[in-house]
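Got a structure here, written out as structure tokens. Questions coming.
Every protein chain but one is kept in place in this view of the complex.
Per-chain numbering from 1; labels A, B, C, D, E, F and G assigned in written order.
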Amino acid sequence: RRIGFPEVIYGEGKTAEQIAEIVKRLQSHSDRILATRIEANKAEKIQSLLPDIDLHYHADARSITWLRKPIDKKENGYIAVVCAGTSDIPVAEEAAITAEMMGNHVLRINDVGVAGIHRLFARLEDIRKANVVVVAAGMEGALTSVVGGLVDVPVIAVPTSVGYGAHYDGLAALLSMLNACAPGITVVNIDNGFGAGYAAGLINERMYKEET
Amino acid sequence: RRIGFPEVIYGEGKTAEQIAEIVKRLQSHSDRILATRIEANKAEKIQSLLPDIDLHYHADARSITWLRKPIDKKENGYIAVVCAGTSDIPVAEEAAITAEMMGNHVLRINDVGVAGIHRLFARLEDIRKANVVVVAAGMEGALTSVVGGLVDVPVIAVPTSVGYGAHYDGLAALLSMLNACAPGITVVNIDNGFGAGYAAGLINERMYKEET
Amino acid sequence: RRIGFPEVIYGEGKTAEQIAEIVKRLQSHSDRILATRIEANKAEKIQSLLPDIDLHYHADARSITWLRKPIDKKENGYIAVVCAGTSDIPVAEEAAITAEMMGNHVLRINDVGVAGIHRLFARLEDIRKANVVVVAAGMEGALTSVVGGLVDVPVIAVPTSVGYGAHYDGLAALLSMLNACAPGITVVNIDNGFGAGYAAGLINERMYKEET
Amino acid sequence: RRIGFPEVIYGEGKTAEQIAEIVKRLQSHSDRILATRIEANKAEKIQSLLPDIDLHYHADARSITWLRKPIDKKENGYIAVVCAGTSDIPVAEEAAITAEMMGNHVLRINDVGVAGIHRLFARLEDIRKANVVVVAAGMEGALTSVVGGLVDVPVIAVPTSVGYGAHYDGLAALLSMLNACAPGITVVNIDNGFGAGYAAGLINERMYKEET
Amino acid sequence: RRIGFPEVIYGEGKTAEQIAEIVKRLQSHSDRILATRIEANKAEKIQSLLPDIDLHYHADARSITWLRKPIDKKENGYIAVVCAGTSDIPVAEEAAITAEMMGNHVLRINDVGVAGIHRLFARLEDIRKANVVVVAAGMEGALTSVVGGLVDVPVIAVPTSVGYGAHYDGLAALLSMLNACAPGITVVNIDNGFGAGYAAGLINERMYKEET
Amino acid sequence: RRIGFPEVIYGEGKTAEQIAEIVKRLQSHSDRILATRIEANKAEKIQSLLPDIDLHYHADARSITWLRKPIDKKENGYIAVVCAGTSDIPVAEEAAITAEMMGNHVLRINDVGVAGIHRLFARLEDIRKANVVVVAAGMEGALTSVVGGLVDVPVIAVPTSVGYGAHYDGLAALLSMLNACAPGITVVNIDNGFGAGYAAGLINERMYKEET
Amino acid sequence: RRIGFPEVIYGEGKTAEQIAEIVKRLQSHSDRILATRIEANKAEKIQSLLPDIDLHYHADARSITWLRKPIDKKENGYIAVVCAGTSDIPVAEEAAITAEMMGNHVLRINDVGVAGIHRLFARLEDIRKANVVVVAAGMEGALTSVVGGLVDVPVIAVPTSVGYGAHYDGLAALLSMLNACAPGITVVNIDNGFGAGYAAGLINERMYKEET
Partner (left out) sequence: RRIGFPEVIYGEGKTAEQIAEIVKRLQSHSDRILATRIEANKAEKIQSLLPDIDLHYHADARSITWLRKPIDKKENGYIAVVCAGTSDIPVAEEAAITAEMMGNHVLRINDVGVAGIHRLFARLEDIRKANVVVVAAGMEGALTSVVGGLVDVPVIAVPTSVGYGAHYDGLAALLSMLNACAPGITVVNIDNGFGAGYAAGLINERMYKEET
């Protein structure tokens, strides 16, 4: 069953040379490669080191992907990736790209934080139709609880380090999500968009299409 | 201006005898007395120690009040005291009683946690008409952010110790409220219903009646 | 879709009388009731207060269940609930009972902590065949990572408060699980067997049966 | 009622280009714009990117403001913004500017920390006449408690990250303020001058002028 | 020089029998004995176990003392032991008794918390005349900073565990005192009245009498 | 009595220009000036900004001093400033310079950490003869307890941020010192050499010379 | 090689009946049994439940042992188990009994805390001759560093929860030991005498006898 999963490289703390090296090695025997946590200038350097490999850089997701051939996505519905503020987009995009690389359809819904809850309600129908929902939120992470209370599908919450002061680099959002009052919510590490997307992909992968 | 404020006794860690003593002393020169954090059986004992003083025990608020004469409430509108779950009621009631003892009208709105957000929306008009809103919530405290985003008046958030595990006796709710994404929210100590009610009373006290 | 979900009562901090009251109220319009965090003597008292309602007490899970009619379980496979040590059983059982009440088949695999890893390997085939795996572990929670590395399905980790000293009532296990090196793992609050079982139920509910 | 409130941009982590972009967009439909957390050189760059918009940079407050026409301030009294040491001025100024942009009169009282308490007493009459008091303090934040004990109006405390060692970037001041022994004090996040000024503005906005 | 110091027993976690045993042993070769952290009923039991030893129980200080002959106190001035609220008295008294047992004159000044700062000013002259000042305070511990700013002698601060919620059993007061903005303040462990009194005694012991 | 105390500037976070400005202002009416937390290159810049003022830079203490005329030191004995490792010297020197600027004799004893305890014993007599001892130590701060057990005078402990990993920038040393088993020890904030020196100076200032 | 190791039962949170049950089961196929964390009255109950099994209760170690036949101890030297204060004895004894049950000679050295360092030096020769040293200490745990600096053999440190206030139930001692400045020290969990004794036993087990 493992076939469809991408090889994944965690880019943080690795040099462009090290990443290029790994990409080259993996590329020989893999179908797809995903490398996360790569800033724009490092990505550029990697691309120039590997002129013969057709790497795609996703600036928002700070990620590089490579595909031997286009992905054949599962047609059993989609994963919704929802995020609270524009600063949460890098993490949400990391989740979205990860899930897409595993062969899932993803619907992105950005900037629906609870301070302006009408924006969330405007998108509610689309969120509700998803098979799984990923919620990325920093600050107090309240979006998770609100979404969890409004949908009947599994919700995967990823706290982001977006905030300051008593946010403690994501701790406030993490605790908030672990204590969310709506059931059906599970949580991954702070800023771990990859983990959220991966878990969502594992779940969606074998869901059958629900008739409505 | 201070005239209308009650003398306040913090009951935790004091014996029935000690509280009765203080009540007796205060009663000679005060108009109104408020004693908080008093469990039912301690209250009973205090009442039996002071048969001549007409003490009123509020079981929900775990508080005792005494009034020389009925309070003449300000007619400039009301404070809304909103709480997330039934376990938060003791803290919410402490806030409500405190504000009432200061001469404010209080509207209580219980059990409107975000896991069932339609219950909150059902009461929204009443919350919006308040001059100040107190929100008491445990768990992840997301109600504060949602309410803060929906009203245009000052919101005073009081985190409660209701929760378990990574709730850390209210820390999760406290951090959540300090990081709330909607502006206009200020926070008091965990379980400090008194402090929230008092600050709300100070604010409402001098608000003029808005014409709608 | 919500039909099959039980009404749930969180028993901690509620008196037998309060729980009996809620059960009575829910029973009129529900199919199934689940009440968790109830010690044996409290359960007995609840049962004696409701002689006409056929409540079932699960000592291991510290839970009470009631069913109007036997549950018709989904025949699409099962959820594996795995736990590390015998002290983790109450949390694991809370997860198992929750999932069963939602109509899932559950396979319990106890006492397979990593200190004696051969016991885990002896049960590996059964774990691998599950649609979802719940892992309950205290101490350092290493079982989660090991299981996560061995299976290709979603793993829901529930840290337990079993430990002492620098365990900090589950914090060590919680952090361990949030940092698990195997992807596909998501986490719920400390001791939150209910939450783990509920999320597993939501996932399994719509999984199709995989042909092997 | 919202009319008078400025559109607010949180500058931290945004590039000059991004901020200029948002300013341009907001300016078409707003009366007033406030952008906080902007260092001098970034401000300069923003100004040079928007030569046609008359932006005002407040170095002390690290904030940019823009007004279509002069603000017509409410004549019902003022907000006092009090700060402990000169290092707390940026946070205090953020609060002051925010309140002013909402149409409030603000009285600034700097450098009245409790180590030299006579300086505070020298300004006490002015503080007491305010409708609301904002106190910005780092270190141990004791100023909040002293002020809270001396005035009868709502006090909004904003802990600053000014300190070192066991100050933990504002945690010491935050805890101190949450535990302040004088009632009537509410607290915002560490360094959140904007939040304090905004809440103070909400309160002052509808206070009637007290006759003395 | 050590002659005048009492033998000290830390009573917490020791049974009446164990303490009686130690007292008996020490009494044979000591001039004075001090036993702290002893509740009233345990003290009574110890006294009844040692009917021939003339033990004195100080209820406020939760301490037992024994003296072979009256202490001959140094006539070089006094230590002021100042405390914020009545709940801090046990810790303050532990400090006072300790210092007295070392042969110092002690002046007790209770209930001068900063919420009612006029009470502190009413006693300021007496505090200023001391050779050393011990300040015991819970809550936010602001009294320490205020006193430290008003006197020119060494101040020893002892945070007490009096408080709730985000007080964290004295942590808030401890951090506050470590970050006090007035110089000349040093700090001992939470509730360590003994340590504060002992250090104050060491300091006062060799101070000469200042001519005024 | 205050006459002999230096005016003190905390250099951290201030520019060379700001410090030069303050020095110039203070110099007109002070006898002595002390400025701490100033790196070598900033010091140089300050000196070049004030060519007419005879500033002295102490590289080890990262401090600048200025004296109108030589200090006339008290002849009643000395303060010992003891430190554990060479990395603790900046903090120890800050304490030593502070005490000297207040008119005290200071004996410096460096590099006597407990890992090589014979080095400490080699200097014990000198430490014992001091009127007060300041101990600066990072890592686990055990030196404080050992010294405290060997001397009969007040010990002021200053934890340093020297360490790594679970040292948490001085927290390990701070907790260690607050829990030191030898009585007579009081503690200041992490890296607060100034505070330790100042408190030691206050104590030594009025100690009479003990005849031996 | 495992032959000599005892079967171990962790008694905390188990009832007398459960422990008796396990003992009975283990006794059939084991040589030796060790059960830790058992208070005196529980031990008595276990003994009365198993009248035919010759259980030995060690009150100081709060442990029960059972031996089929006397242990034949290795004659290659000994493990020193050193402890700081009398309150640390239960943990030290748990370590000592564990090591003895594994067949090691153990030398106990109690009450040699650093506040009276001469007591430690009086025993130094015996400590130095050991093959491994276990140090149990609460408070600030400084004994570990001092011992580590004086011996050339592996030191295993076990922090105890003995302390109060900012001790945080052993955290202060734990951090102190992890940051000990002398090399050769490793650490186990708070109060984990068993773990320390076990590791010491593993080390001593295969040490050859050094000729001196």
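Quick note on the criterion: a contact is a pair of C-beta atoms (placed from the backbone, for glycine too) under 8 Å apart; a residue touches a chain by one contact, two chains touch by 3 or more.
Quantities reported herein were computed from a predicted structural model and do not represent experimental measurements.
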Sole residue of G:G141, G:G163 or G:G195 that reaches the chain not shown, by the stated touch rule: G:G195
Absent-chain contact - pick from C:A35, C:V153, C:A172 or C:A199: C:A172
For subunit F, the residues touching the chain missing from this view: 87, 164-167
Interface residues of subunit C (partner: the chain not displayed): 84-85, 113-117, 139-142, 144-146, 148-150, 163, 165-168, 171-173, 175-183
For subunit A, residues in touch with the removed chain: 12-13, 159, 161, 169-171, 174, 189-192
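Operating definition for what follows: only the chains that are shown with their structure count from here on.
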Interface residue identity across copies subunit F, subunit G - same or different by half: same
Of C-G and A-B, whichever chain pair has more C-beta contact pairs: A-B
Intercentroid distance (Cα basis), subunit C paired with subunit B, Å: 37
Sequence positions of subunit D contacting 2 or more other chains: 165-167, 171, 174, 178-179, 183, 189
Contact graph of the chains (line, ring, star, complete, other): other
